[in-house]
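Encoded as structure tokens, the structure appears first; notes follow it.
Of the protein chains in this complex, all but one are displayed in their positions.
Chains: A, B and C, in written order; residue numbering restarts at 1 for each.
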Amino acid sequence: MALTRRQFLKVAATSTVGAVAFVACSTPQDEFLIQSPVKMPEDLVAGADNWYASVCRQCPAGCGTIVRVMEGRAKKIEGNPLHPINRGKLCARGQAGLQALYHPDRLRGPRRRVGERGSGQFEEISWDEGLSLLLSRLKELQGKGQADTLLMVTDPVDGHLALLVKRFLRAFGGQHLVYEPMEPTTLTTSLQRTFGQDLIPHFDLENTQFLLSFGADFLETWLSPVAYGVGYGQFRQGNRRRGTLVVVSPRFSTTAASADEWIPIKPGTEGVLALSLAYVILSQGLASPQVAQAMTGGAGVGALESFRPEAASTITGIPARDITRLARDFAQQRPSLAIGGGPAAAQSNGLFNLSAVFALNFLVESVGQRGGVLNNPSPAIPDVGPASYNSLADWVGLEERLRTGQPRPVNLLLTRNANPVYGLPSQFASALSRVPYIVSFSSFMDETTAKADLILPGHVYLEEWGNSVPNPGPGFETIGWQQPVVNPVGDTRSFPDVLLALAQGLGGETERALPWSTFRDMLWEGAKSLHQRGSVRAADFESFWIGLLQRGGWWDTTARGGQQTTKAPVLPREPRLPSFSGEGDFHLILFPSISLGDGRGAHLPWLQGTPDPLTTVAWQTWVEMNAQSAQKMGLQEGDVLAVESPVGVVEALLYLHPAIPPGVVAMPMGQGHDAYGRYAQGRGANPLSLISLPKDSDNGSLAWAATRVRIRKTGQRVKLAKLEGFVTPTQLPGTEIVPEAQVTR
Amino acid sequence: MSEEYKWGMVVDVDRCTGCQACVVACQVENNAPLSSEESFQRRRPMQWIRIERYWEGEYPHIKARFLPLLCQQCGNAPCEPVCPVYATYHNREGLNVQIYPRCIGTRFCANNCPYNARFFNWVEHQWPPVMANYLNPHVTVRPRGIMEKCTFCIHRLHRAQRQAKGEGRVLRDGEVQPACVQTCPTNALVFGNLKDPNSRVSSMVQDERHYRLLEELGTEPSVVYLKKVVPGGRAS
Amino acid sequence: MASSQEVTRHLLGGGRGRSPSFWLLVGVLTVLFGAGVVGLIIRLQGGFHERSVWGYYAATVAYLLTITQGAPLVAVALRLTKADWRRPVTRAAELFTVVGVLNFFLFLPLLALVPSAQGRSTVWLQWPWGAPHVWDTLAWALLVLCGLALLYTSVLPDVAAARDGATGFRQRVSAWLASHWQGTERQWRVQRGGLVLLGVFYLMLFVLVHTLFSSDFAMSIVPGWKDAIFPPFHALSGLQSAVAVTVVAMYLWRRAEGQPYLGRDQFWALSKVLFALSLLWFYFWFAQFLTMWYGRLPIEQTLLQLLMVGPYRVPFVLAFSLNFLVPFFILLWNPARKSILGPTLAATSILVGTLFDRIRIYVSAYSVEESAAHILEQVPATRLPDGVDILMVVGLVAGAVLFYVLAARLIPPIAIWEVKEGLYLRVERLFLRKGVSVVGKPE
Partner (left out) sequence: MQERRDTSFPQINQDLLRGVIKTPIWFWLVLGALGMVVLGGAGAMGYLFYVGLGLTGLNWPVMWGAFITTFVFWVGISHAGVMLSAILRLTHAEWRRPATRAAEVLTVFSLATAALFPIIHVGRPWRALYWIFPYDFARGIWPNIRSPLIWDPAAIFTYLTGSSLFVYIALLPDLAAARDHTTGWRHTLYSVISLGFRGTARQWRLQVMGGILLSALILPVFVSVHSIVSWDFGMTMAVSGWHVTIFAPYFVIGAVHSGVAAVVTLLALMRWVFGWQDYIRREHFDALGRLMLVVSTAWLYFFFMEFLFALYSGESAEIALREMQVFTPPWSYFFITFLLTAYFIPVPLWLFRGVRRSVPLMFLTSLSVNIGMWLERFLIFVPGLARKQVFTFDWYTYRPSAVEITIIAASFAVVALGVLLFSKFFPLVPIYDVKEGEVFSTRIEVGRRKVPAVVREE
């Protein structure tokens, strides 16, 4: 029985105990009446705020946003509750977008290089001057018949912008390369091969019962984290039985932390495990006979003999017993879903791994089923689709082209918000310097822009028009509509508007291909084909357009992806094992930071100051090493370690990680910028410089999880900037901080 | 005490993935100072909501548990009686509120907060001028030397309540949300009026998984947690 | 001023113990004590299964410990501070050591009720089974032995005097006890040193026993009761009662025998000490209470409920009034302090108050259910004494008085050697036209 203060006072007053003392110590009645003695600003602010719907461009997922604007200033970005991708939610990176808009180191106007290339010396010029400089270059190329020596390098562009770029280059000539460090070509290729679809399907994890992820860190950065986050919440505690998540991965990722079970695996052997699961499922008769026939090419389970759990166990390092158990759970707790990505894909045998993983979905008949893999329909507006990507092979080809000038040199490079100089191995940067003239449309001074001869800075996404075709989509036709929410902060211009202006200036075919004076006009016209159906109903197009902007996009929940077109694939009979570069004792796994991503968020102090969920480190680059093995090596937290691969050395701080496998070290991407503003510059290390070029042997994308490294102590020590405290945080016995419930719902 | 409102939050630990979206959202909404590298190294980051991560077990049978922690808006708040100047007090809707201009910076309240939910402005925080554009006009920018903490986004509550009052009604469930709740991708955070028997929080606090942090201290938190679920019987 | 021979004669001789009223007193006390023992036997037959019925017994033992076994410390302290007025007081105080023997035996049955040190909070932390049983008994036994040694050392010169001066039975006993005492310079030095050493040792044991008894026999029993100030408070209460019981004893000696040595000087001086100790009592009480109350922890509120304001609030209020308010308001005024009656009334109040205080502590603790829970969830109902309880409380207290009275029959209740020493060191002088006594300070 608890004694309240009031009761106590009553009792105290009836006793002869000096009542005065207690009354003096009690809560004076007035306390409850006290209100703020000063007017707080929240009582004073005059005026109303406006909310504008738009699209988040902090990563390619294409979440819908609504932005709060007061007195012409953007104050807060929230998720658009209507948008089917993110359903009102945003991730940390989406939240931080305002700092890109109001960044002190934004490029605020056109500049021309005056010093040596790369010296960082520029002079400010006017837009007229800048545009005419570029136009004269283009005209010169045109005149010399060298239009095909134009190269455009951009971040992944989608929607009408992609169309605009395509048309521009088709009319003018030249090549377009999309730069994305975490390029998903292995993923898209394997999806294409497995499901016969160009678009990434909708993984319906909201409705699945058993989710098996092979390195696909869908709660961090994989494809569409907010969409998956919303789905995951429902998967855990929606109005149905709680789903089970098992993560197979060589590193204990944040996604693995949320799993019911994490199975550490030897890097690059995920495909073997997947096929071993298939073996168990088939041999135990857990798959339907038709499927079994189809997927073994009629040979039956004997075809998979080399993937017996015992055999797979030695390859993957996972006990055979666990493989069998996992296979049974996966086959029996339907609907089940297998996804793969991340370190499983970034291997020399990445395509093999992912294809094997995705094939599992056929085995449990989840393809095309609720809670399984659902097709996404092709874009609502023909030709206006999601971004396409280039793989490492394309970049290697480019490097050779730049170096040799064969088959054609590159005479003019246009780049926009892509930073290959930061993300690609250094030989690429030096090759790039051979291009005689580089023009950057980026909003920030990054490593690539620093090499430019002319900078025509673009808007930040909150200032410009656009639309987005999310990939993966939500399973039905969806286009997000992006509108400027504030007037431009600096003297910048929207990249598509500049392209249109160039087209006008060039005249001729280019002008005919792009007959719009502003990108908004192009969008306006493009939206017309959406008018008569979908989420926005309006009598006339004018009102439709307004409705489209108010809702931040358009979607048609009835326009779903078609039935599966391909048949179940035949499973390979022989394992394909990974090959690694480097000889060191540790296998290096890189991972994109949940806040900085591949490094694109590094310029925003909010994201820099966001602790990594697992290590809680912020602002720095660290090396995750198994706590016990590190201590055996005499290492301590904060030791500056030199991590050596065949192609480079980087220095980073040791974090003693209790959950990483002993032979593995992991490092976050995102830091180590030479440029990119005051918050990113000269901070941490870029572990991408440790990656040589082992490519996926099938489709040539970068195998960034296939390097072995040596670890050396430099003798220095730096204090880790982390949120967690002095001791390794665990729940003390007898305390209930994060208790577990055994209930199953 | 208010007849209509008693604000509460439910945190479903089984949903939380530790993604930090709430952490950034709160900083954006509430004009939190930029937490520099040094602030982490000297252990002074300003995070009204933070994600604590606890390890359980040993490799390879190891688990990480995420615990979103914010001011629990204690019904019986130990931070209140110790403040010599009434800079922190209880308002009519059961919230523990902080009056910045009154605070003299003794930090007594922070010592007496069992949840370490209070944060002190050790230095004068600055924003590069252009960044100040995004500052929320509804939230005070705090100078150095004073205490601050999660307010349950009280400015949002006030505005919504004032509007509802103008329309002669009480707030509907879900009509107003704090920034952290609004952004949480997994819906691990749910906010609402505990006095409204039909609100989502009112039904969620009945969940068999519910618990409150350090309940034995008698602080009567307004934040209720739902336990992490471990599938029964599975050996980890 | 009496001469030294007169003092000896007076203190050894006189009609002490011969009067019929003395024997009547002894008779009554014996009967009461017998009744108390009967009560104890009845209780013992009920066994130890139910702890709550032992509450009043535990309170009585604690009470006797508190009021009698601290008294020798009054003698020790006063000797250490060399207060000149102490001389006639010390023996009345240190005679109480003999009651310790009774207390020790009364303590033994309680051992059956102490929870083992395992699996619950005790000062023994994770010590092996039986730690409280073994160490508490040992400490208590040592305290009693040390007390007896102290008494013997102090009494030795007087016994020698009795050997030389008394007759009959007492002479023979005295002769045996003081066989080796010659009163040489060296023997005196050893005696003085012994008094100091034994005194310090006694003080330490006294604090130790209070600490152990209060924690093992009260705190350990109530789940969640963790209160660092409680053992010192218990011991301090022992000191307060010690002075009180000394004052009362002095008053009774005066009444019974018209002692000329126990005068205003002594009462006045002790009343100041009593006043200070009563203030300290309040201070400890308040510190304990304030900290618990302010924290507002549910467990502490339940404890407050149990110990202070709940079912035992009547003894609590009585204890507070009698241990603090009454002595405070009496002793606040110098005229009261300077009188004989004032300090005596205050002391009596304290002795009664302490009984209620021990009842409040021990009966409430013993009425808590024995359960595995770590937190006290249910505050038990008030437990009123039954007939057996009353028999035991009254009888055992009477037994203690009986022990004391009988001891005083054997041993001079005023330290002859100490009073005589005082006579040597005091000189009447003229100072600024005024007659004053000048006290020598050797060493």
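Note that in this section a contact is a pair of C-beta atoms (placed from the backbone, for glycine too) under 8 Å apart; a residue touches a chain by one contact, two chains touch by 3 or more.
It should be emphasised that the depicted structure is a prediction, and the values quoted were computed from it without experimental measurement.
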Displayed chains contacting the withheld chain: A, B, C
Contacting the left-out chain in the complete assembly, out of C:121, C:171, C:339 or C:382: C:121
Hidden partner chain, touching residue among C:28, C:44, C:341 or C:439: C:439
Positions on chain B where the hidden chain makes contact: 42-45, 52-54, 67, 69, 78, 81-86, 102, 104-108, 110-116, 119-124, 144-145, 214, 217
Sites on chain A contacted by the missing partner chain, in the whole complex: 24-27, 30-31, 34, 37, 723-735, 737
Touching residues (missing chain, whole complex) on chain C: 84, 121-123, 125, 207, 211, 215, 226-232, 279, 283-284, 287-288, 290-292, 294-297, 424-425, 427, 429, 431, 436-443
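The rule is short, and it goes like this: only the chains that are shown with their structure count from here on.
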Inter-chain centre distance, chain A versus chain C - centres from mean C-alpha coordinates, in Å: 79
Where chain B touches two or more other chains at once, by residue number: 81, 218
For chain A, residues that touch 2 or more chains besides their own: 2
Contact set on chain B toward chain C in their complex: 76, 78, 81, 216-218
Residues of chain C touching chain B in the complex: 294, 296-299, 301, 375
Of chain A, residues touching chain B in the complex: 2, 27, 31-32, 34-38, 40-43, 45, 70-71, 73-79, 86, 88-92, 94-96, 98-99, 101-104, 106, 219-220, 225-226, 229-230, 232-234, 236-237, 242, 244, 252, 254-255, 257-258, 260-262, 264, 489, 594-595, 605-611, 613-614, 616-620, 626, 628, 658-662, 683, 719-725, 728-731, 736-745
